[in-house]
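Only a single protein chain was left out; the remaining protein chains are all shown in position.
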Amino acid sequence: MAVPQRLPPVVRQLASDRLGLARAAQTKRSRQLKARIVDADRVVQSICPYCAVGCGQRVYVKDERVIQIEGDPDSPVSRGRLCPKGAASEALVNSPKRESRVKYRRAGSSDWEYISLEQATDMIAERFIKSRRESWEQEDDEGHPLHRTLGIHFLGGATLDSEENYLIKKFFCAAGALSIENQARI
Amino acid sequence: MSVDDGRAATWEGNPVRSYHEQPVLKKPIWTWEIPTYFFTGGLGGASAGLAQLAELQGNGVLARRAWTTAAAAAAVSPTLLISDLGRPKRFLNMLRMFKVSSPMSVGSWILVAAGTCNATVTLNAWTGALPRLRQIAAPAGALLGLPMSTYTAALVANTAVPAWHEARRELPFVFASGAALSAGAAALITTPPAYAAPARRLALGAVVCEMVSSMMMEHRLGEHARPYKEGLAGKLGWARRLSMVAGAAMLHRRGESSHLAAAGAGSMLLAGALAKRWQVFRAGVQSATDPGNVIGPQRAAVERGEGHGAVRR
Amino acid sequence: MGSNMAEQHPVGFQWVLEAKERGAKFIHVDPRFTRTSAMADLHVPIRAGTDIAFLGGIVNYILEHDAWFEDYVRHYTNAPVIIKREFHDTEDQGSYADVPPDLRPAGLFSGWNPDDLAYNVDTWGYAGTSVELGAGKSEQQADVSGEQAHGAHGMELEHGEPPELDNTMRDHHCVLQLVRRHFARYTPEVVAGICGCSPDHLIAVAQALCENSGRERTSAIAYSVGWTHHTISVQNIRAASIVQLLLGNIGRPGGGLLALRGHANIQGSTDIPTLYNILPGYIPMPHPVSHPTLDHFVELNGPSTGAWGNLKSYMVSLMKAWWGEAATPENDFCFDHLPCINGDHSHYAMMMRALDGGLKGMFCVGQNPTVGSANTKLMRLALAKVDWLVIRDFQPTETATFWKDSPEHDSGEVRTEDIQTEVFFLPCAAHTEKDGCFTNTQRLLQWHEQACEPKDDCRSDLHWVYYLGKAIREKLRGSEDPADRAILELTWDYPVKGAHREPDAEAVLREINGTGPDGNLLASYEELKDDGSTTCGSWIHCGIYGDGVNKPARKRPRSEQNWIAQEWGWSWPKDVRILYNRASADPAGRPWSERKRYVWWDPDQGQWASLGDSPDFPGDKSPDFVPDSDAKALEAISGDKPFILHPDGRAWMYAPSGIVDGPLPTHYEPQESPFKNVLYRQQKNPTRQLFSRPENPYNPSGSDPGADVFPFVLSTYRLTEHHTAGGMSRSVPYLAELAPEMFCEVSPALAQERGLTHGDWATIVTARAAIEARVLVTQRIKPLTVHGRTTHLVGVPFHWGGVGIVTGDSGNELLSVALDNNAHIAEYKVATCDIRPGRRPRGRGRLELVEEYRRRAGIAS
Partner (left out) sequence: MTLDVRQWSATYGADSKPRMGFFTDTSICIGCKACEVACKEWNQIPTSIQGFTGNSYDNTIALGANTWRHVAFVEQRLPAGVEEGASPVEASARAQAINWGVQTYQEGDGLRWLMASDVCKHCTEAACLEVCPTGALFRTEFGTVVVQEDVCNGCGYCVAACPFGVLDQREDDGRVWKCTLCYDRLKDGLEPACAKACPTDSIQFGELAELRSRAERRLDQLQSAGQRRAQLYLADDENGVGGAGAFFLLLDDPEVYGLPPDPVDTTRDLGSIWGATAAAGAALALGLAAAVFGGRG
């Protein structure tokens, strides 16, 4: 029979749980415990960033912060399951090791310095144009058209979205910086 | 060696299969305070008994000193227990419930009761207050002293540690004789020889009982007695034996005539009692962390058909 | 085979166990006994680098026991095709003038040009086709990758049929007989000698495959970098294709050749390629000599028959998507805006260029070459010569900090102040902080929705490249330089949203999908035109945003659809889930069997029907359709030809073009091997791409003097617990603790031979570097007997590096750069090394140890 929970456990146990092994020992916190994802602000369906199986993930967000990432039971590919890396996605996204500010190393310097994102974009654009101009090849030595530069090399892509790959290929081709490569060949 | 499935773990001399020779059980997390508490708890419990009986016999000098010893032990014991806790500030949670299935829960309530009795007696002895209450507190304290000196044996016996659990029938007697020995020895130190005859008898008797009960325990334990004889536990065992024998001899020869000799004997006997508690504690730790000690006997029991049916083919 | 699915694709592996529960046999062939092998019914250990010998043995078994699927092979593959009489196989004595004839065959195909180290491929073609393979160059330029050399997608075939066929497949020069003779010597005993396995094992594997193939049953082969990380990588996969084609397992449910790809979007980053040699949809990049104009380009690269027959409409639509109004018929739709390639401009070639001071700037976006690439010391030396380096990653990786922390700093070879490279580190957004889609290993594009905004300076790579492009276009505004027109005329204006003005990924996806004349979103690549009226960012993705629906973002729960689950995500082309699934029906359009029904011809509807997948075949083309003689593109494909990307609709058991190192797979020893090639005089893949320079020394191999200095086989691999170069796992607490320290795996026999102690340290040495690793002595690594000699394997996981919660030496320090010339992929999976007890020397001592080994091996320092 229900025993008023405000009584101290030692009294509660006399009423209905003499050995004190079950409800009598339960605290208010335990009674009102709930899963932290129940009151998440929103749930988003996503895909694991690690390997190419493409497991479905559910991302729970509260106060604009990812509080949990677990498998997406709707996915016909993974049926709600994840591997250790996929299960660690929340720890990846919230890893203390993650850097969130732009850093710059001056030529010859022995340490980083912080610069703004805008400044970095401008400096990189300058260098891109300068290097492109310096190493531009309009034609080969027999006059065949090249209109390219091999002075700039881009590496990366397999961890990027297809849309990102598309814009990178589009822009770098237009710029003649055709040497772009990614892990597909690694 | 991960290559094969574990060879180093042994039981009764032959190899036992284990998981990379990893222990099955966890090492008890208790630290130095606990074996020390076993000692002070026994000392306090038996001293209260001695004091009450001495009072009944009219030996006020011995009684007062024994009560003081009991009160001192009753004061030290809780501080030891609380400091050993992972979260000392939550020590009152010990009284959150009364669980008959937990010797530590029962023990905590006993300790509180005995503590208040001793405190009452001591308060009365120093200030004369609460005389009527003292009349009840004294015998109650003495009676509570009995379980206080032995529940600690029940506590360690009621664990999965083979060296403790298999000794569950003898350990209480070892702890009881240890407690008696401590009380006697303490009284030898605090009480002039003229009034300390009971203490001398108690100490000598307790030494004998302690030796006998320990031997009986180790004999009945058979292979499980190994942890008591090996490593640090073994060394502590020898230290106990030496100090007890020396203490008893000194007490027997000159205990009656010279208070100094009696005190010397008493302190050696006290040291012996403490060493015994440390030996028992240490043996438990060594027993828990040796996979052969846990798997061997269980596998043998299963092979003999005396297992409890954990596995079904 | 060539993969380790339980460890590298654990959640995908549930389906293997599901099949096992229904009685499927699961076989793992791998040099090591891994967690995949633990679940296998049979594990066959073979020597690393001998996969073609093993697969050749299976082909030999299939043909000797007449276990091949005759109807399938006759109608759907080019087995009946007669090949030019001038073609000579590797099994002939060959025409080595200067080399005394050894009893062994030469091991070279006809057309070998030793000066160019390349093949002249004319003699490989179908009998009756013109000598010139299409209008392009006949001589394959060694420096140009396969696609360019002689037509990416097959040669010209008038009205889509090979000129000479023998449907009985008994003609001496028909493909089937060529294959039979090519693998005739790959008997179980010979293969066992090369691979180090027992003949019984090969028989058991071959028998299992044969028993489980045919009308009623299909077998699947899954591979990964275990096959692609070799100097013979493409031929490994070709060999498995021949096995699967002989057994009729391609295009059918439960069959196929599944590439288990290692990154979330590796498939996507080759479909819409951040690769130098192809445009979106596997269209080759233009070549300066072969493709002066668009029409030349189309003629050489697109045979008139088969899906590639519409290459011009795909190409024009792409250029309209990129340059919009500026692309007009008059200027060949800005065909001259595209840069041309005339050699290998891939990662390793560019690193060699950097070493020679020819590289000014470099971007590393989500890639960590100083741990992930081969010969990581060479990578660092190259990076030091680059003027500016931009890194985008979760945290500064080893590549981002090469200038202040590296083995060369410890050994005093390099000083921080001497490295003049400017380095920019830009923090990137995580997959939960941006919209976009990944293409998984089954070509399934799945959308991941942004959960929350990235903080501080973290941005998506879409945001980064978009605003970098805008900044560059801004700075070039008004430039008269014709070279800049391609940038200025680019369509580079996307809607933006959110706090950081993030470009809308869905707008980019719509551009990829392509639009018709009135701007409506197209539904299939068949609607693309070559008159400039349509745009399409990638022809194989046309339809991904069909009728305004973001198909990859479809998330219809699996409980509401069948196992094909076609309303979850989208796969190219036209949402086909099993490619070439027309092959799951017999030539007359009937399912091969009720059990394996998948796609079949429904005579009443006059349509191809299926269990729920899109038919990979023109919907209303009946099985008995015969194309008229001048039909073009898909009209030229007859009703019983499933492989619509090829000019003749047949699967290529024999590859007449598109491959630089031979029409048939041949066993060659790896670049570094303790053994001689016993099958042929030619020891290693003749067309493999080497870089002989001081920073890239090769261990002496086979019977060369000094080969015994590096007697053991070295193989690198990954673990479940970490991710490639460790950037996404060694900085994640819960993964770092699962595998905290660099270790190597050796057999008890090797441990005894070299005095290695389990749990202690060992130093592994090659001509490139010396690294230290904890020792895991395990029976799972089995010493193999090869040519009567015991050979040992040293297993080296390559995840560790100098930065992160857990650190250690990088396995890839040990490797050399030796590439397969088709794909320019390096040989990570097999090399030779020595191993010795104890930790490696510190500081200068480490370099001296390597130099001592070089001296003993006779390598110039």
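First chain written, first letter: the chains are A, B and C, and each begins at residue 1.
The rule we apply is simple: a residue touches a chain if its C-beta (ideal position, glycine included) is under 8 Å from a C-beta of that chain, and two chains touch if they have at least 3 such contacts.
Treat the numbers as computed from the prediction; the structure is a model and nothing was measured.
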Contacts of the hidden chain among displayed chains: A, B, C
Residue of B:V61, B:A75, B:L146 or B:A249 in touch with the missing chain, whole complex considered: B:L146
Of A:G86, A:G157 or A:G176, the residue in touch with the unshown chain: A:G86
Contact residue for the chain not shown (choose from B:L123, B:C209, B:A239 or B:A261): B:C209
Chain not shown: contacting residue from C:S3, C:Q177 or C:T778: C:T778
Footprint left on subunit A by the chain that the document does not show: 1-2, 9, 13, 16-17, 19-27, 29-30, 33-38, 68-71, 78, 80-88, 90-91
Where the unshown chain meets subunit B, residue by residue: 2-5, 16-20, 22-26, 28-30, 45-46, 49-50, 53-54, 56-57, 59, 84-88, 90-91, 93-94, 96-97, 99, 101-105, 108, 146-147, 149-151, 153-161, 165, 168-173, 175-177, 179-180, 183-184, 197-199, 201-202, 205-206, 209, 284, 288, 291, 294-295, 298-299, 301-302, 307-313
On subunit C, residues whose C-beta touches the chain left out of the figure: 6-7, 10-11, 13-14, 17, 20, 23, 25, 33, 35-39, 41-43, 198, 200-201, 203-204, 207-208, 211, 719-721, 733-741, 743, 758-759, 774, 776, 778-780, 782, 805-806
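In this text, only the chains that are shown with their structure count from here on.
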Centre-to-centre distance between subunit C and subunit A (centres being mean Cα positions), rounded to whole Å: 26
Centre-of-Cα separation between subunit B and subunit A, whole angstrom: 57
Junction residues of subunit A - those touching two or more other chains: none
Subunit B, residues touching no fewer than two other chains: none
Sites on subunit B touched by subunit A in the complex: 95-101
Subunit C partner contacts - residues on subunit A that touch it in the complex: 42, 44-57, 59, 61, 64-66, 69, 73-79, 81-89, 91-93, 95-108, 110-112, 116-117, 120-131, 134-136, 138-140, 142, 144-171, 173-186
Subunit B contact footprint on subunit A (complex, rising order): 8-10, 13, 19-21, 24-25
